[in-house]
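Below is one structure, written out as structure tokens, with a few remarks after it.
Shown here: the complex without one of its protein chains, the others still in place.
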Amino acid sequence: MHRYKFVLYRPIQFLPVLFGISVVTFVLVRLIPGDPARVLLGARATPTAIANIRRQYGLDEPMWLQYFYFVKNLFNGEMGKSILYKIDVLKLIMTRIEPTLVLVLTSVVLSVLIAVPMAALAARNHGRFADHAVRVVSTAGIGFPPFWLGLMLIILFSVNLGLLPVSGYGETLGDKIAHLVLPSLTIALSLSTVLTRSLRAAMVEGLRSDVATAARARGMPESVVFWRHVVPNSMVPTINLLAINIGWLIGGTVVIESVFAIPGIGQLLVRAIFSRDYMVVQGVAMVLACATVLINLIADIVTVAADPRVKL
Amino acid sequence: AGVLTIGRREDSTTFDPIKTAQNIDFWVFSNVYDVLIRVDKTGKVLEPGLAESWTVSDDGLTYTFKLRDAKFSDGSPITAEDAAFSLLRIRDDEGSLWSDSYQVIDTATQGDDARTLVVKLKTLSAPFLASLAMPGASILSKAGLESMGADAYAENPIASGAFTLKEWRRGDRVILEKNPNFWQADRVSLDGVEWISVPDDNTRMLNVQAGQLDAALFVPFSRVAELKKDPELVVTQDTSTREDHLLINHEHGPLAKKEVREALDMAIDKQAIVDTVTFGLGEVANSYIPKGALYHDDNALQRPYDPEKAKQMLADAGASDLTLNYVVNAGNEVDEQIAVLLQQQLAKAGVTANLQKVDPSQSWDMLIAGDYDLSVMYWTYDVIDPDQKTTFVLGHDSNMNYMTRYKNDKVKQLVADARIEMDPAKREAMYMEIQKTAKADVHWIDLYYSPFINVTRKNIENFYQNPLGRFFLEDTVKN
Amino acid sequence: MSAPVLSVTDLSVTLALPAGEARRLLDKVSLDLGKGEVLGLVGESGSGKSLFCRTLVRLLPSPNMRIAGGRIMLGERDLAKASEAEMLSVRGGRIGMIFQNPTSHLDPVMSIGDQLVEGIRYHQGLDARAARKAAIEILRQVGFPEPERRFDAFPHEFSGGMRQRAMIGVALSCNPEILIADEPTTALDVTIQAQILQLLMDIRRERGLSIILITHDLGIVAQTCDRIAVMREGRLVEEGEKRALLRSPTHLYTKALIGSHPSMPSPSQDEGAAVPAPDPVAAGARPLLEVDDVNVRFAGAGSLFGGSSGAVHAVAGVSLKIMPGETVGIVGESGSGKSTLARAILGLTPIASGNVSFDGTSRCDDPAAFLKRLRHETAMVFQDPYNALNPRLPIGEMLAEVLRVQGRTPPAEIPARVGELLDLVDLGREFAGRRPRSMSGGQCQRAGIARALAVEPRLIIADESTAALDVTIQAQILDLFRVLKRKMNLTLLFIAHDLAIVRNLCDRVVVMHRGRIVEQGASARLFEHPAEAYTQALIRAIPDIDPDKPLLPQAAREVA
Partner (left out) sequence: MSAGALGTRRMGWRQRLGRQPVLAIGATVLIAFVLAALLAPYIAPYDPIVQNADIRLQGPSWAHPFGTDNFGRDVLSRVIWGARIDLQIAILGVVFPFIIGTLVGTVAGFFGGVVDALFMRLIDVILAFPFLVLVLSIIAILGPGLSSFYIAMALVGWVSYARLIRAQVLVLKNSDYAVAAVSLGFSRWRIMFRHLLPNAIAGSVVFSMSDAVLVLLNGAAISYLGLGVQPPIAEWGIMVAEGQPFITTAWWITLFPGLSIVLLAFGFSLFGDALGDALGVKE
């Protein structure tokens, strides 16, 4: 049982990380030239109106004081008020986070569903045609810009075939799934190539490993050797790769969210950056950081569960 | 009947009309809130809104409005108190982005009865009535706002317009439903409207093509011809007050010379921009007051495209081999296209334009700091009166004439005078004068006017946007 | 011999080379295995022993290999021609395999119980419940004390010896008639080795198994087998009844093999025994190396989060004196702290307390000077020949770098000196351009020794530098050490768990157990009259090449 003890200690380890992220985001957003007040006012901005807004949002205070308030608010579970949307940042994030999380989740599941059979096919036919074919296909998958790929999928499946909704995020569960098929597929097509490569390598290695030889020597048919011995042993490195990639994905889904009009946190973040909505950028960064930390933790738990040798 | 679904680039940010300056918000406000005085479909005439009539005192300082028998969506009557509250709020509220524009109001009070509103001005103001039509001056429920608080109201507004907010899925869509208490409720055919955010232009069009949206705003110029071919779709091009123009920093070296600016104007082939960038859908601009808007000077000076002459003029002005810093708004495909085009055109006149692509909120700072030579910007009217734009562009206010640093005291005086000139004929003459002088000074370079281009499914009727961008969804029919 | 259960005739295996020609790896090998018989298969490294066994179940290690001819008759069936489907029932079910390295052959992410159950269900068709019972029975049979509890354990939770037992259990789970054991004890120390061999013999008796036992240790063969087959370069060079073959080997190679077995007194050993080494301490000379009450602890695995599992006390209060020119052996079972002590002495592992002094310079008094002298006057030869060499660096460059850093040799003379060093360890000069990966274990080990010599040290610590090698190469390396000692007046600290080697080489022996020194003394005396029970047990566990000095089964248990 105590192999899982790290679950208790990990959050403490990540306190400094969260602190670091709070500093980095705080400084970073303020370094970007441009002023939220001016963005808000647009072309009609006058110096007095700008000063007024800066005062309202405390932007005229010294930096360190602003940071102090930010941290103080964090401890109270608040993240300030969005300059653009005029509501509490946490509330804003909560309304936007679900689509992104679900999108990431379905993409990951889909990637795995694509990657495992592809990698299996390639590994079991190592050096033969199927292997080369998988390599070619998976390289192509990584090479197409997702905004282009996404559009092509829309044109094919939604406009020409009329099978799936063009864009947006549904309301009911079934509706949501239908809406998420294409965006997830777009992400999965590129994510799965990374996974396929890593899995394939691990599987090829696994098929040559002593464990596989030993299983064969016990008279196990090739399918048993592969699925019961090679596959479980190939999973661990891929889990970690996946964890890092999910980290990248969350918030990196901006482009997909934009193409498919998914009201997620990525779009929120990019709009916040472009409109210098400091509080939102800070808040989203903190939430995403927590999500990443959580995902790493889950990845570690899965790793520990998948490989009894691992101690953390 | 039915619910109209409209795709647009971004979702609303708030329903508090005084706290935003963004068109995406304004255009929805017009569906949800009514104003005292409205702008009609042509965008040139004011017509009664919640105020069924009004009178002006002889000194021109006191306005008395007669409100009609109308109700908020919660069933309470719309009173002069609500109207006064709304006007004072946009003037005084700490969060108001518009208080400057409404400082002219001295007092706003209830008159003899609950349906009489009396507004006293500090000074004469020709654009005052027009400013009441601005969505920022929408009429809110005083009781509602005070009991709910501004923040809650902004998320769950009590409507005075044709529709009420049924649900707002932030970042995704605003769902409106018909307001049965609207005073013109029988005019409204739709059961509701959904404003849906679809940021990607292609996706938005494909949504309409696939029949998943009834309408989509901002059809890219490049897509118009193609969409027009689709028998299921109707592409509408409604006259707008949008004008795209090239700002010039008058304080930068040779640009201070009028001849140099003139040469630049002649080096630019506006027709080529219209053809290439707008695919012929726009129209070459000759004045900063858009075509079809009040006091637009149809005969304003149009400098011919003549790169050779431009080159010569530059040489004469001692500005051969001019190198200019051209700030481009990143992420705006039209801006970027114009930049690429202008760069090549200017090169023909021997001018080197170094494109500097920066994110729009940053480019604004650079313009203010004077850290630029050229930059393309555009302006769409919020009010029908030319005063707003004129003040900003030529009125020598705190924004250095739209950051061009253009200085001409005669123009400055004219702008101020026109603001308080109540005789339309005289005022028109003054605006003609302003346009002529500014154009002669090359305060900036007018590029083109472009229409609002939207697309709807064939079964949608009366989907119309007036030159200020307001949608008349109360007339729209979904078959 | 009763009727053979397995009869191999003229079996040949070829390897297709890229250039198009084929190399013959097995050349017409013919061999019979009788029922209930234990056949010992010996031969030098690379002679084809493992390949032969894998060919029997048609699991060739490379896709470029193929059976070029011959028959493998299992009963009526020719396995060389059987279909892949038929082979599935042969593998495991008729012929079971035990591999040399259980760590890599057991599935690390599957519990031992499940690995057993898999074979039982597949080959014996039992249902889950019955299979579990059978698996627990097998665990008991292979000597797990609490089989029910161990059922859910994973391989990494076992010691090396237990893993090898588990591996045997997994082979048994398929209920085979023939068991092939490929060097089942090479990686284990003598006491565990004795246990495992005993276990195999017990199982053979209980189940009536036939066993092919591959080994490079003739002692093991002598103790356990009925018949011996000797391989060399893919051919079967000699075969016969154990005693007869050991007594009168006909083939030259077999003779050399028997002659080089460490338990045979060697000529130089005879001299050494005849003239007892002077008692160095009594001679009053100053010791070269002095180890004083050294302790080394390692943090336990769980301690990162607060130290729930205890620290390992790897070296506990060890004191030792070594005189110049002396050869001292350190022996003890695996994990007794030998390597750790060596590293602690050389400052390669932090020590918790205690002191080390080298030729009068003390670690406590002047750490910097102490380390400086150590780095220039001592060298270590590492246990694992492959891992101790930088895989990217050609041997010549590696030696040259050491010479440059040590700075004793003028740069111009470095190439010549490299050549000399290679000569010294009997590697050809052409090895200067070779990388470790292209060299055999023995060659790497010699390169490692050459690197140590490049330092021109006064003290060499050799950590189990022969464990991974087969006997013939082992003998060559030991000879090299003897010669070097004589030529260069080296002081040698020789670590091994193979007592036979130590007995041959060292003047003095130190016995370690659980981080402590339990006994030390002149090697001749210590091996004749071990005082401690632990030492006695260790010595008794050495398999002797004389089949009439039987391995004592209880020797193993005493130690465990």
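Lettered A, B and C in written order, each chain numbered from 1.
In this text, a contact is a pair of C-beta atoms (placed from the backbone, for glycine too) under 8 Å apart; a residue touches a chain by one contact, two chains touch by 3 or more.
Worth saying up front: this structure is predicted, and the values here are computed from it rather than measured.
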item: Contacts of the hidden chain among displayed chains; value: A, B, C
item: Chain not shown: contacting residue from B:Thr62, B:Asn156 or B:Ser222; value: B:Ser222
item: Of A:Val39, A:Leu269 or A:Val304, the residue in touch with the unshown chain; value: A:Leu269
item: Touching residue (missing chain; options A:Leu8, A:Val136, A:Ile177 or A:Ala305); value: A:Val136
item: Options C:Asp27, C:Glu157, C:Asp384 or C:Asp546, residue touching the unrepresented chain; value: C:Asp384
item: Selected residue (touches chain absent from view) among C:Arg363, C:Arg451 or C:Arg503; value: C:Arg451
item: Hidden partner interface residues of chain C, rising order; value: 18, 343, 346, 348, 372, 375-376, 378-380, 382-384, 387-394, 401-402, 405-406, 433, 437, 448, 451, 455
item: Contact set of chain B toward the excluded chain (per top definition); value: 200-202, 205, 220, 222-223, 225-226, 272, 275-276, 328, 330-333, 336-337, 339-341, 343-344, 355-359, 362
item: Where the missing chain touches chain A, by residue; value: 14, 16-17, 20-21, 24-25, 28-29, 31-34, 132, 135-136, 139-140, 142-148, 151, 155, 194, 197, 200-201, 204-205, 244, 247-248, 250-252, 254-255, 258, 266, 269-270, 273-274, 285, 288-289, 292-293
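By our rule, only the chains that are shown with their structure count from here on.
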item: Euclidean distance of C-alpha centroids - chain B vs chain C, Å; value: 86
item: Computed distance of Cα centres, chain C from chain A, in Å; value: 49
item: Between chain B and chain A, distance of the C-alpha-averaged centres to the nearest whole Å; value: 38
item: Chain A-touching residues of chain B, taken from the complex the two chains share; value: 7, 10-11, 13-14, 16, 19-22, 94-95, 97-100, 151, 154-155, 169-173, 196-200, 202-204, 206-207, 209-210, 212, 331, 359-362, 364-365, 368, 377, 379, 392, 397-399, 402
item: Contact set on chain A toward chain B in their complex; value: 32-35, 38-49, 52-53, 56, 84-87, 92, 95-96, 147, 151, 154-155, 158-159, 162, 165-169, 258-261, 263-264, 267-268, 271, 274-276
item: Of all residues in chain A, those that touch chain C in their complex; value: 2, 5-6, 9, 209-211, 213-221, 224, 228-229, 232-233, 306-309, 311
